[in-house]
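Of the protein chains in this complex, one is absent; all others appear in place.
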Amino acid sequence: MELNGVKIDDNYAEAFPNWACRVIITAINEQWAIQAATEATGFATSAIGCPCEAGIEGAVDASETPDGRPGISVLFFAGGKKKLKEQVIERLAECVLTQPTTAVFDGMPDAEERIDVKLHFFGDGFEYKKEVGGRECWAIPIMNGEYIGEENFGIVKGVAGGNFFIMGENIPAALMAAESAVDAIMLVPGCMCSFPVVASGSKVGSNKYKFMPATTNEKYCPSIRDKVEGSLVPEGVGAVYEIVIDGVDEDSIKEATKAGIEAATMIPGIKFITAGNFGGSLGPFKFDLKEILGL
Amino acid sequence: MELNGVKIDDNYAEAFPNWACRVIITAINEQWAIQAATEATGFATSAIGCPCEAGIEGAVDASETPDGRPGISVLFFAGGKKKLKEQVIERLAECVLTQPTTAVFDGMPDAEERIDVKLHFFGDGFEYKKEVGGRECWAIPIMNGEYIGEENFGIVKGVAGGNFFIMGENIPAALMAAESAVDAIMLVPGCMCSFPVVASGSKVGSNKYKFMPATTNEKYCPSIRDKVEGSLVPEGVGAVYEIVIDGVDEDSIKEATKAGIEAATMIPGIKFITAGNFGGSLGPFKFDLKEILGL
Amino acid sequence: MELNGVKIDDNYAEAFPNWACRVIITAINEQWAIQAATEATGFATSAIGCPCEAGIEGAVDASETPDGRPGISVLFFAGGKKKLKEQVIERLAECVLTQPTTAVFDGMPDAEERIDVKLHFFGDGFEYKKEVGGRECWAIPIMNGEYIGEENFGIVKGVAGGNFFIMGENIPAALMAAESAVDAIMLVPGCMCSFPVVASGSKVGSNKYKFMPATTNEKYCPSIRDKVEGSLVPEGVGAVYEIVIDGVDEDSIKEATKAGIEAATMIPGIKFITAGNFGGSLGPFKFDLKEILGL
Partner (left out) sequence: MELNGVKIDDNYAEAFPNWACRVIITAINEQWAIQAATEATGFATSAIGCPCEAGIEGAVDASETPDGRPGISVLFFAGGKKKLKEQVIERLAECVLTQPTTAVFDGMPDAEERIDVKLHFFGDGFEYKKEVGGRECWAIPIMNGEYIGEENFGIVKGVAGGNFFIMGENIPAALMAAESAVDAIMLVPGCMCSFPVVASGSKVGSNKYKFMPATTNEKYCPSIRDKVEGSLVPEGVGAVYEIVIDGVDEDSIKEATKAGIEAATMIPGIKFITAGNFGGSLGPFKFDLKEILGL
């Protein structure tokens, strides 16, 4: 199979269920909404070593936010509801409420499952309920005025671990393609890339160090291609990047995979696209490249 | 006292000791060094609710990094050495090693106290020792080539909690002054602003909710100025921001305080600058504005 | 009249006809499309002293450009067709064709009036015709591959000089409001802000220097409010900015005026919004704030 002259592997990505929460952060301008969102979604690339997975879903026009200000939508993912709630609370309390001019709104008002994110006690009695754009919020007096926040957020059972691999002639080609893929995915609603680009793929466990839960996936490493039996790095490939996608549902990951691969294959020097799976042992979701790309 | 026409309070900031570690992150270009540094220092505004405090210290020219590539220096702070080591390991493993083209180098080669940050087992036997710019590193094969990293980092007993408050006529004036202050502090070596701007000051404990360890510092809240006895918000002030500075030593915080206040007072609409302390009960370090500004 | 608590003057902006040309610039990524667009639309704030007026209209998603790459739409305005054609040719030749990976496409394929922009002779015989996305283009071999360009562009009789004035308590408030206004206008199709923010309003002629065709409009200058009889600066206003809008038709300027004023009035510290006219002597187009804002 080929797309824009790039060979596409007849393979699929494997993913697994994960709880997802969406928060709309608004601020006096987009720059400060991004600043708060970036801080709140940092140290959240992979649930293996980070407290949760999180990232920016995209921009929300002022005309579509409850308070009419520019917004950024962020997504948080965790395996369990309790962990998700704990992380959303801590990250909103420490990284959003503390930031200039922010307000937060529930990004999944129709979800049945819900978590409470009670920050209003911070107001020490000076807080009060306030309706903003039809949302029941708390207004908490702080140093730059009032922090406005909803305190009940919808959560849904989403999907973590959607992915594809970009292989290029050299690092600049593969990296520019990965950047273009992420830019394209940023325009797809319902998903985000927590890394945003992965330069180091892992395999479960280790051949040499038994105490390691995960180690480098040597079959995808170009620099040791000649030393590794069964290397999956095609000839002429000098660099590989993985794009990992978490989404609120399967469709958003499908759309993101399609948009990301199409963008990546537009970049000169890209040789091969594939996806990662564990033969079906990891999770119930399969994202087949052939089907998704309509090839 | 006045500086650039802005009234300066005859007050001091109070700060306390904290362990600090500096990591130099390099990458193929500054953009990707910043990307990795931002992810690694996210969710790290305040040790109260975050696992550590962390931020970008500044850019390091390619001519001054061990591998001759553009670099970003980041600082991590924690109360205990064990916590600091744990956080540096996790954040480098999850947020730097995984990012495109990164390498990490010890930013305090002369420090006597040291921590090990052993990531090379990730190489599963394909890793090897490699000297880079006179530094003993490990090279770990990953998907985009080799991750290069030193694995022993100096730490020093630094200072957390340096601070000053910017009070302005309205939010835009106070916020633009806070931005200018942070820009100026970014040029001062040895320190960083983990927040970077604080919109919500706290007091210890609560008057109303006994279960809260910290609540809004109502005396600095302009919107309830008329309701709070002993409000510290001067007449005509509509917004207050705090700049919090962690540094590797007292001098860097002094220099940052001076540079930050000078920059903030250049912005039209700024009325008053002060600093925060707990009367000497919090920590042994005092940063006196009068002395620091030479007024 | 008030909007978001800000007083709106019952006044109108006056504008005049101008020829407009839209060019879609695509590149390997949005960053380089912006770079080329910025160079091509520089030194083009006002037709009074610049060769033409030009600016970025907005981003065009890869899915909507003829070559499927990220695009930036730019608008050029001039009083005469000949001048417009000359400027489009020079600016595409010097500032777009020369830039990495660019292609250009006609942004007004349905316009009846058209100009030729023949750059293909630059190919010295190595150029050839090539269809891209249904567009008849020339492919010109250059150092980074092939420059792709349409060579016939639609032009329309548009409108120059749409405007409104933002008055704030101080510079930061007025400037942040102006930035927000420009951000909002960037989302409106069919128009652009060539300045993008105007800090120095002009009046025609001079009271003192007879050789000057235009001088400062002293009635809008806060610093000399007390010296100028009939000053139009309200009490409490410390800074004034004008947003000037050129559009391909009246509707786009109306929509931009509405979006820009709504965004500006959301910023704390804004006191007054008005518009500029010459009593009807300048041009046939009137943009009435009351009507546009629905007040």
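Read from first to last, the chains carry the letters A, B and C; within each, the first residue is number 1.
Everything that follows uses one rule, which is that contacts are C-beta pairs under 8 Å (C-beta built on N, C-alpha and C of every residue); 3 or more make two chains touch, one makes a residue touch a chain.
Everything numeric here is computed off the predicted structure, so don't read it as measured data.
From the options C:Trp19, C:Phe77 or C:Tyr147, the residue with contact to the unseen chain in the full assembly is C:Tyr147.
Residue B:Met266 is the one among B:Ile34, B:Val228, B:Met266 or B:Leu293 that touches the chain not shown.
Within the complete assembly, residues 168-173, 175-177, 238-239, 267-269 of subunit A touch the chain that is not shown.
Within the entire complex, the positions of subunit B that touch the omitted partner chain are 28-30, 61-62, 68-70, 145, 176, 179-180, 183-184, 187, 262-263, 266-268. Contacts to the hidden chain, counted on subunit C, fall at residues 28, 32, 35, 38-46, 48-51, 90-91, 93-95, 97-102, 121-126, 140-147, 165, 171-172, 174-175, 178, 195-202, 206-209, 211-212, 214-218, 220-224, 227-228, 238-242.
The rule is simple: only the chains that are shown with their structure count from here on.
Inter-chain spacing, taken between the CA centroids of subunit A and subunit B, is 26 Å. For this pair, subunit A with subunit C, the centres built from the Cα atoms lie 36 Å apart. Rounded to a whole number, the gap between the C-alpha centres of subunit B and subunit C is 40 angstrom.
Counting partner chains per residue, subunit B has residues 171-172, 175, 238-239 touching two or more of them.
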